[in-house]
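What you see is part of a larger complex, with each chain still in position.
Letters A and B mark the chains as written, and numbering starts fresh at 1 in each.
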Amino acid sequence: MQQSTLVRLKENLELKSPILVVGLPGVGLVGKLVAEHLVDELGAEKIMEVYSPHFPPQVLINKDCTVRPVSNTIYHGKVNENDVLFLVGDHQSTTSQGHYELCSLYLDIAEELKVPRIYTLGGYPTGKLTYEDTVLGVANSTKLIEELKKYGVEFRESEPSGGIVGASGLLVAFSGMRGIDAACLMGMTPGYLMDPKSAQSLLKVLCNIFGIEVNTDSLKKKAEEMENILEKLKEKEEQQNYPEIKPTDEDLRYIG
Amino acid sequence: MQQSTLVRLKENLELKSPILVVGLPGVGLVGKLVAEHLVDELGAEKIMEVYSPHFPPQVLINKDCTVRPVSNTIYHGKVNENDVLFLVGDHQSTTSQGHYELCSLYLDIAEELKVPRIYTLGGYPTGKLTYEDTVLGVANSTKLIEELKKYGVEFRESEPSGGIVGASGLLVAFSGMRGIDAACLMGMTPGYLMDPKSAQSLLKVLCNIFGIEVNTDSLKKKAEEMENILEKLKEKEEQQNYPEIKPTDEDLRYIG
């Protein structure tokens, strides 16, 4: 079977211990929203593209009617003079095996670029419509857990109890075997809809960790739009005894 | 796992910058109808066959009770002294991974034969029973888009909004990385049934591009037959408040 393909868009990358931030599609699109927001705000530059037979066999249409394959992309930006990489994308793998293969490819890249630490970003589905300003974490070492607590990340015994499905979890678990520190940071989210509000909470914690501040206007605007939708859903819930709010995003099957 | 197999039926092919036209089964069978019609009208010659474990594990029965495996086939014809290749076939891949593998194989062949341009043909499902004489396009360069507009291809911002699934899309998106110009041309079609009328519209635009005229009698005859069926469906729709016309062709899952 065809392997996933890595396309390098820049030669002679000279990075100094870059932190890798992973924001792939998942519950409430929380991780994706945060990572893409940072890519925009920091003016990060596209350095690698990944294509995979484990993505849907689909192309996406740009505004000008040119097409592009479904892909995952790595951007390079600077945070306080430090190199930071962002892994974002249209889709996660559609197959179990693909999750493992892509995760392995991403960790190969991380090793090659001497990444010392990975933060994977995701959403933690609460199943409730009420909002919680909490960022939950898991990590691959207790030392890292202690460090992250200082920045406001909450760690709850054995949670998420169902584990974490998809790239956010696998990258944290397998990076330990490569000598890379890694944590998964999850914004609490109802999980039914794209959640830019939860993304704001997660972004705040991540900026805390990085010691930076970024403009969050675009996220705030998205959050307002979604809040209107959420408001309508709540009204509907009050009118009905058995609300039927169904997940509308296939990305819901990823936790994290 | 077993790879797809390319069988070369002719040695010492000497082709001069052949255009590749792809008409595999898809929505309304529009692309397949057009490409097979041209193969017939131009008397194109079979030069390659592709077998794949990603096709259904099935054989088809000829009129004389001999059998043949499900395959994709490449024909070679001449249009105004220029070489043209046609990729047609019984099926697209039944798996996501197979779409990527076969697409990669077809682009290898295109590179080997120094194909400078690819047109993939397909149908664009409108979901309506009324007929539209429009051919919609996407391409892998804005330059090609401008060129195709002159021949009556319509380009609508960000459309198809759901992207394009299957070979028609992947071939256009990935041919850019191989230095090959490519566009997907889609006839508008209700999408529920084989649509030789939409195929006629698409054929007209393609003949425009090639600067040729071809006899379309067989397509017209098929179109008349289908129109009768469509007429009956419409009558049914008028009688019922909630018509229940369901897709009858599995090819519907391909857009394009």
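Assume a contact is a pair of C-beta atoms (placed from the backbone, for glycine too) under 8 Å apart; a residue touches a chain by one contact, two chains touch by 3 or more.
Being a predicted model, the structure only gives us computed values, none of them experimental.
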| item | value |
| --- | --- |
| Given 2 placed chains, full-complex copy number | 4 |
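The rule is short, and it goes like this: only the chains that are shown with their structure count from here on.
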| item | value |
| --- | --- |
| Angle of rotation relating chain A to chain B [CA atoms, steps of 5 degrees] | 90 |
| Where chain A and chain B are represented by their mean Cα positions, the distance between them in whole Å | 37 |
| Chain A partner contacts - residues on chain B that touch it in the complex | 1, 93, 96-97, 99-101, 103-104, 137-142, 145, 155-161, 163-166, 169-170, 172-174, 177, 184 |
| Sites on chain A touched by chain B in the complex | 1-2, 7, 51-69, 94-95 |
